[in-house]
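Note that one protein chain of the assembly has been removed; the remaining protein chains are unaltered in position.
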Amino acid sequence: MSANAIPTPLRLNRTTGRTSSFLASSIGRKVVMALTGLVLFGYVVVHMLGNLQIYLGPAALNAYAVKLRAMPALLWGVRVLLFASAVLHVWAAVSLTRANVAARGIGYRERRNRESTYASRTMRWSGVILLLFIVYHLLHLTLGTVHPGFVPGDVYHNVVRGFQMGIAPFFYVLAMLALGLHMYHGVWSLMQTVGLSHPRYDRLRYAFAAFITALVVLGNLSFPIAVMTGLLKDRSSSRAATAARR
Amino acid sequence: MNLTLHVWRQKNAAARGRFVTYPASDVSPDMSFLEMLDVVNEALIAGGEDPIAFDHDCREGICGTCGMMIDGQAHGPRRATTACQLHMRTYRDGDEITIEPWRADAFPVVKDLVVDRSAFDRIVAAGGFITARTGSAPDGNAVPVPKAAADLAMDAAACIGCGACVAACPNASAMLFTAAKVSHLGLLPQGQPERHTRVRGMVAQMDAEGFGTCTNHFECEAACPKSISVRFIARMNRDYLVATLADRGEPASAEGGTG
Partner (left out) sequence: MELRSNVPEGPIERKWEKHRFEMKLVNPANKRKHTILMVGSGLAGASAAASLAELGYNVKCYCYQDSPRRAHSIAAQGGINAAKNYQNDGDSVFRLFYDTVKGGDYRSREGNVYRLAELSVEIIDQCVAQGVPFAREYGGLLANRSFGGAQVSRTFYARGQTGQQLLLGAYQALERQIGLGKVEMFSRHEMLDLVLVDGRARGIVTRDMVTGEIESHAGDAVVLGTGGYGNVFYLATYAKGANATAIWRAYKKGAAFANPCFTQIHPTCIPVTGEHQSKLTLMSESLRNDGRIWVPKKARDPRPPNQIPEEDRDYYLERQYPSFGNLVPRDVASRAAKRVADEGRGVGPGGFGVYLDFADAIKRLGANVIGEKYGNLFEMYERITAENPYQVPMRIYPAIHYTMGGLWVDYNLMSTVPGLHVIGEANFSDHGANRLGASALMQGLADGYFVMPYTVGHYLASNKIEKLATDHSAFRQAEAAVADRVRSLLGIGGQRSVDSFHRELGRIMWEYCGMARNQGGLETALEKIPALREQFWREAKVPGENEELNQSLEKAGRVADFLELAELICLDALERRESCGGHFREEFQTPDGEARRDDENFCHVAAWEYAGQGQKPIRHVEPLSFEYVHPSQRSYK
């Protein structure tokens, strides 16, 4: 315990590249998480808005799906971006979470929180739920692997049938609540992470996060609920599906 | 009034610690929290026991030496108050109080409630300065500093380096401390030449010390005895991004200047 000269500094040496040093740093990884989170959550917003067409009937929704498939470059571009974002996001989340856990080996016996929120403290759990959800969701509505009545191309049918069966809709509801928590904290947290902060606009930050989260969560929740309450029915689906296939 | 304390006792860094319960009797509401501990210690000494070690010096809330987790809150329940400025009138007869040291692997316990915060010094050594060799300065008024910038810099500079932010942060992150120094110097015209190297060096050192990362819980601001704003964290993030984009992959440490 003599001197406190710099001991094991992560002093970047001349050969360390800018990118690797950025990614090695806590802030760098946070920014990765924020930017990928932004992509993911941007997708979720657009996705929700697109899905709203379900209320216009099977023809409209299925036509939308067809339209998307007609633009393979865009579709695959988005898919690649989404996949890359998800991987990077999870990578950053895992590595930062591990660092955070390691930073406090011995915890407190007593602990009172003042400013943190339920959402902020459960990010890693809501994130895990989302990850599980995404895997399930792809198997469910994109690939149909776990969807007994899956009709390739009949999106309307797949959704409505999917929400009529077993525990699937309940898992969707649960996942949307997790999404709500993750998004609310994520959205304004992201702004803080990339440095968007100003005394005058900070209040707006929370309002914006709450608004966009409510929008997405309520929109998404409406689908399973509408199906379960019988608002959306599968009647016309096969006709529309044939139409779409034609 | 009479209180019951549950205090973390740990002989030294290597030893295992545990909670020990002590009575604190005849506590006057005018005492500060540390004076209450003084009284408990006098009784321990009289009884032939080892008094509770805790760090303190100025006892007026400015040196940043004191600090302990009191009932799960850094520096205790009052906002913008250090442990030495917390007065016992905050408590009622019969209260039980749990006292723990700051918990962070980057702040190893030295003894009882005393921790080693030298990591903060090393973060400063990694860039938390403006290189201005003695004697080389221009006239104090040569560079005007807009009052708003000077005031904001002062808000950040008010940090006393107590470590409560780390203690309170669920991730044991030192972002608030580091951001306060980065912002203080980065807001002033004098701090511009080294702005990029400073933030990169300090963040690299902060990471190397084993602090956690920031996930924006904002517990730090709530615990900070000087109410340092988390806005400075956003500012540092911004600076760090800009520094990374603007600089080549060069070292961010203090270099040159010795002759």
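Chains here go by letter, A and B, matching the order in which they are written, and residues are numbered from 1 within each.
Here is the rule we go by: a contact is a pair of C-beta atoms (placed from the backbone, for glycine too) under 8 Å apart; a residue touches a chain by one contact, two chains touch by 3 or more.
For clarity, every value in this text was computed on a predicted model and none was experimentally measured.
On the side of chain B, the interface with the absent chain consists of residues 11-12, 28-32, 34-36, 38-39, 42, 45-46, 48-51, 53, 55-65, 81, 85, 87, 89, 110-111, 114, 116-118, 120-122, 124-126, 128-141, 143-147, 150-151, 153-154, 157-158, 160-161, 184-185, 188, 190-191, 253-255, 257-259, using the contact rule stated above.
Just so it is clear, only the chains that are shown with their structure count from here on.
Centre-to-centre spacing of chain A and chain B amounts to 35 Å, using the average Cα coordinate of each chain.
Taken in their complex, chain A has these residues touching chain B: 1, 4, 6-18, 21-22, 24-31, 96, 99-100, 102-116, 120-121, 123, 185, 188-189, 191-199, 202.
The touching residues of chain B, when paired with chain A in their complex, are 6, 19, 69, 71-73, 98, 100, 103-106, 116, 118, 121-122, 125-126, 168, 170-173, 200-201, 203-208, 210-219, 221-223, 230-231, 233-241, 244, 247-253.
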